[in-house]
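What you see is the complex with one protein chain gone and the rest in place.
Showing subunit A:
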Amino acid sequence: MAAHRCRYLACLLLLFLSVILVTMSQETTLGHEQHELVIRPLHSGDIYASFQFRTVWETDFMKGNKVSHYRLFPKSLGQVISKFSVRELHISFTQGYWRTMQWGQPFIPSPPGAELWVWFQDSVTDVDATWKELTNVLSGIFCASLNFIDSTNTLQPSASFKPLGIGNGTTDHRFLRYATLPREIVCTENLTPWKKLLPCGSKAGLAVLLKSEKLFHSSFHSQSVHIRPVCQDRQCKSSSWELRQALNVVFDLHTSGQSKREWSLFKMFSRTLTEACPLASSSKIYIDVTDNPQEEQFELSPATPLLSQAVVLGDRRTFSVYDLTQQVTFGTVRSLNLMIRWKSSEGDMLRPLLHAERYVTGYGLQTGEIHTLMYNNHPFRSFPVLLLDSVPWYLRLYIHTLKVISKGKDNNPSYIHYQPSKDRERPHLLEMLLQLPPHSVTEVTVQFERALLKWTEYTPDPNHGFYVGSSVISSLVPSTVAMETNITMEQPLFSSFFPCKEESSYFARVYTEPLLVNLPTPDFSMPYNVICLTCTVVAVGYGSLYNLLTRSFQVEEPNPGLAKRIANVIRRMRGVPPL
């Protein structure tokens, strides 16, 4: 009997333990977290730091499950995705313009200002209404004026901005919406909610380095949030949600570096690292040492034995790796302050294969011309480029003057999609697929005319000018080494953002500068001046004329003196005529 009971109890205990183990393993497979910081010293002495925080959440919104348990994934974004049936969401806030000629290609490109593009699920019936609500909700989450996104600056590209996540093959561009706000300012009030989305916040791990006073005192600052479905495993039969938060910053040698070619974590961020975020399964720092194989250009301290190679942006780069999850990285002082000290200042000039420029020519406030230049610096390969141009309705494009010239000859695009603007309703949309010949400059020009706005449509500071959003150039740039076509979990984050379908080229997106054009602006002090002048003219001119025409003159006796008046009174009493 006792043996029975013992066995019974043992069985119960085993069952209990197995249940615990099963639930624990279920908890740990609900998602994982990867943190990464890549530091790339640039040729001009500046330094480029790129943070990426990735949360993967194994749940399938697309099957319509109701979710209530949020662990690593932020609840505010999870509720937004499920309420608005979002398939992909990409939002970025950028201060400054990325100089491709001096800094090369960024890991995650972004245009100046705010940019938002969203792919909705097939189940959405009214995409425009959902888009309007989504922009309002996001403006509250990120403390930005995204509620200014309306039909006058929303586009529906027909070929650009294909989804970056997985799908089942069909992409109907009816469910895509894209908008930019080039005027949007980025400041601490945008960084604060961005930091709150991280599971550790800004209290542990790499996010302690994100101090606004240093981040905004830089040449370029960009923070973005990307949500997309990714493959859960190699078979890719089910999807999981990936949230990537990226922050790119370029510190200037002279303003932040005090003109000394010596960078350290403390100098860049005014903080050092003491521990990794406990919720992150991997937390690493990569320093690009490709140009420094024998330590002849710069010296890296503390030294690290870990070295890794990765193919990124068409090139095989070597990185020194610091693993923050290992206690040995922090050494005896329990803090990590990376120092990069430069020894010599020679180096190869960067020759990016693709970069672009855009500017406005012309004089006066009536007409002008927009020039977009695309440079292909590859010596013998040509590659296709998709140019997306969006111009607000108040710059009326003369599309018959559109010219595309490469190397002095006309270059006919193989695909053109043009949607003309409607006044106060939608902007111009021009998409062209061009083949850039090798070692050439392609120039796209189009003339425009400026419109006169209604006086209520001007901003409070109209003499600043009006912004035209950046052009987007998406292309498949030929790469020098074979690209990785299988996106796996083991790849570092900076090389796995854009999916690769073929080995010989990689996908790159380049943004041009936004344009600032002056519209004919009325003098807003004019009504006050006009009222003053008109009233003066009316009072002086009309008043005098009226008096002249209608005034009649009468003769009047002068007033007699006092003695005479008394004498008149006495004479009246006597009945005698007065004096």
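FYI, contacts are C-beta pairs under 8 Å (C-beta built on N, C-alpha and C of every residue); 3 or more make two chains touch, one makes a residue touch a chain; residues count from 1.
One rule holds in what follows: contacts and distances are computed from a predicted model.
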Which listed name, "BRISC and BRCA1-A complex member 2", "GPI-anchor transamidase", "Nicotinamide-nucleotide adenylyltransferase" or "Proteasome subunit beta", is the one UniProt assigns to the chain that has been left out? "GPI-anchor transamidase"
Of A:Q79, A:S123, A:N136 or A:S301, the one touching the omitted chain in the full complex: A:N136
Among the options A:G257, A:G362, A:P478 or A:P499, which residue touches the chain absent from this view? A:P499
Candidates A:P305, A:P460 or A:P558 - the one touching the absent chain: A:P460
Residues on subunit A facing the left-out chain by the touch rule are 59-60, 63, 65-69, 95, 132-133, 136-137, 139-141, 143-145, 147-148, 158-159, 162-169, 171, 183, 185-189, 192-193, 211-213, 215-217, 229, 231, 235-239, 384, 386, 414-415, 417, 433, 459-461, 474-476, 487, 498-499, 501, 507, 524
